[in-house]
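The structure's right below; bear with me while I get my questions together.
As you look at this complex, bear in mind that one protein chain is not there, while each of the others sits in place.
Order of writing sets the labels: A, B and C. Residues in every chain begin at 1.
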């Protein structure tokens, strides 16, 4: 990991508003950010702290401030220590060493507003926006980026409001709009874009992926990125599937099984929620191969795994003369530690794009997502090249 | 696998002279070539029969004629059926369906000349060249490419003759030159380049990798490519290692164990020979990562595996916050069926380069090799891009 | 595989009536039986052809005659060759070499009777019994064993008829009994037991597992065995789980994923059917460990796998000091070839028990089943010892 220029004196601070701010990914992000700044650990997993991206005029790590919403009120240090219990991946010593940083971020966390039955969703949006405004003020006018890290939702109930900005406004104002039409991820995305705050959807929930919100983002000149962070098994697929394509090997089936035990896993054990995730995970391979092999993607909740995650993929393919061959991959990682560095990268890169006046879906960030908005590219190497070229480091 | 133009009427025929012509890879290449031409199987594994490379002005498959040397005299059909015995990967029905094609190729095979003790190596070279000349004549003046598919040799005894063309000539002429200084792979490479025949070294043996032979190739304007075909585990590594590099994940160890049971495996069970191969296999990962993780590469001979090959890789890495993670890969393929399509591609692409007047080591064919000559690039995606751009299809 | 006495001259012939006689397991059983008898292959997988069980007074292989029911009328040779297509596990050469044997068995196959709507199930039972009687007559009074190899059914609709023989009789006679209460596996089991024919349920369908049928078997003095053949992943579990128990290692989770592509896989892709199978597969580990770790068992249908089957198990456990450890197993086998030798063993061992006057569920055959009837033992070694001791070879 090559030398990077010291960026600590550069630029004004950057506020990162996290939806799901006390969850495992958010907590790991904040612990890691503080540990890197304090020199306790090297910046493993961060492209923005390595050559060549660290040469770009990014907001410095040192100036990042975290705030956010959560339905829970558990203290951040407690959230962090829970990730180290029972052989969990978080290093308790590091978490304790950054307790002061966590306490400071915690001051800026707010309880997530919930839409009361029979009230317009607009009220929730306005409460979100007030909290965002307060956060900006507290950061002395620093730029803000919102990142959605909350639990995966079921897909929204289809509605015309998703396709048309005017109908979306009407739906927000109506007291009787079905909550399933406007789940929280949409309200947060709307609140951010409407307020001119760049938005990153790290989850497979709808978020800003609606055509109506893409239109709004373009109208307001706001950048956004998503969706569904590419952290583990899908990352692997998008590194490996190109090999079969490049070598003209014929993939017959590609099946993937995932087990994990954290809150994300628990949410996904609801089949109506899981469909959002497995649909997102199933896109990469057919897109890269150009044809659709037999395929299965499953995510199962195994509580004893905690924040650890194991994926197993079995790939059956034909070689020369139709010879049957196969490969298996076992991937064992920590769910949150795979996601957290991408959060820091995405906050800084989305902010950079906003600074540069880019708006709408940021296709050059496809490298970070399972279901990239603004890009059809799933091949990891090509996404990487696209990222570097777009930022100006290619 | 996309539509390609029919190339059967194009160009004059191409002769392929194979060193080790009755071995498993050679036999599989000839069976597959015939089976594809007869429409028995699709051209899986061939880039030269798929978009975009099939648009290049390559010698057509239909015009390829095989000849070669071997120390054995076993009939080709028998070699093919041996690969299907005991659950082996060759389809006996296909082998029998192309028996006539094999019989025709067989007419052009010659017994490999061996250097008699106390005679100059030059005599062996001249016998090789006479056989090459006869082959060209029998093919009505068709272009010829030589491909080395013979068993891996031990590394040559170091000698100045390897560095300097004049000293090489002297060593060829001396009756007392140590055979370890000029093992067969070097004699064949010299014979081809000296005769103006492009040469492909698909093995980890020395072949044309000597500076003296690179100089000779440039002097004579002859193209050559090598070395050590990238067919299985190393292919995987060069697809996968870039993922760790791109994502700034820190690889701590990457160990790989290979078991196989064919003649190649038997040759490699001699530790002095194995060093050629394991040295070749060990290059890719450090080159791609830019640092050297703990690493082990082993190849073991397990007779009951026959032509099947299993590789297992264990990759230990650190993620964000130093979190320990790992992945394992099991790869089960047929050794010869992984190599054979590359032989057809390399013969046609080397011939194309020769036609275009390129000479010396063909770096743009790095995509096909574990130890690419003329290129330092090991990243599979970048090698692929380089190949397409060089040929004019990028 | 030790020497066994020649049993060909011993005893009278044994008729094996297979429900699902043209399915993959049945076809593989008949091909294998003929190939072993003709000396084409050794008797791999058969305990009854190895020491010490081959010393028991079993019906000789040479005297086994197959008949059976099937809903399909595809010729047996065609069924066998279908298992060798597309890289399938059946050896086409062997199938063709025993074509005459298959043709002979085929003469004794009958179309499976189906219960017509609004008719009593008794009519179906009587048609089954007539076919059984004809089969016995054609075999010159040979003993008959019925084996259920038909597709897995959904669990039956719960009903008092399952618990009480008299109510079962009444339900068989009533024209309006819900077909879900008396699915085919129950009708076949009843038909066999009522006719004094020993019955083996190799599937997870209800079959003879009902208390009412156990009572009937005891009343009539008929032996039966079941259920759900232990052929692959569960076999492994019952060999491996005792290691954790014996060594006092604490299993936290044991998850298993299975993919296969044959008719059995297709049937199991119906979730209401799959529950029969996954419920059966989930029993062994908690029974052996004495506690219930987190556990998942899935079977997924991947058509391109054909008759090949891959299972992956991930076992997370704690060692000394609570140290987290894990192991993974990948198992790649041919579904039918794993089951077929057990069919030959079970037919002969069930017949032996019947000869010896044993009746009701044969607990000593637990070695062969995922959900053993008449035994609570799941530990493979203990089941093996029980089998040998019971037969008199222990």
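In the analysis below, contacts are C-beta pairs under 8 Å (C-beta built on N, C-alpha and C of every residue); 3 or more make two chains touch, one makes a residue touch a chain.
Fair warning: this is a prediction, and the values are worked out from it, not measured in the lab.
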| item | value |
| --- | --- |
| Option touching the unshown chain, where C:15, C:32 or C:183 are the choices | C:32 |
| Per the touch definition above, residue among C:138, C:236 or C:275 touching the missing chain | C:236 |
| Residue, one of C:192, C:334 or C:366, that touches the chain absent here | C:334 |
| Absent chain, residues of chain C that touch it | 1, 28, 31-32, 35, 41-47, 49-50, 89-91, 94, 235-236, 239-240, 242-243, 246-250, 318-323, 325-334, 337-338, 340-341, 367, 379-382, 384 |
| In chain B, positions touching the absent partner | 87, 252-253, 255, 257, 259, 293-294, 296, 298, 300, 302-305, 310, 312, 314, 316, 322, 324, 326, 328, 330, 332 |
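Methods note: only the chains that are shown with their structure count from here on.
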| item | value |
| --- | --- |
| Identity of the chain that, by mean CA position, is farthest from chain B | C |
| Interface residue overlap between copies chain A and chain C, same or different (over half shared) | same |
| Between chain A and chain C, centroid-to-centroid distance (C-alpha), Å | 49 |
| Length of the line joining the C-alpha centres of chain A and chain B, rounded to whole Å | 44 |
| Residues of chain A touching at least two other chains | 322, 324, 326, 328, 330, 332 |
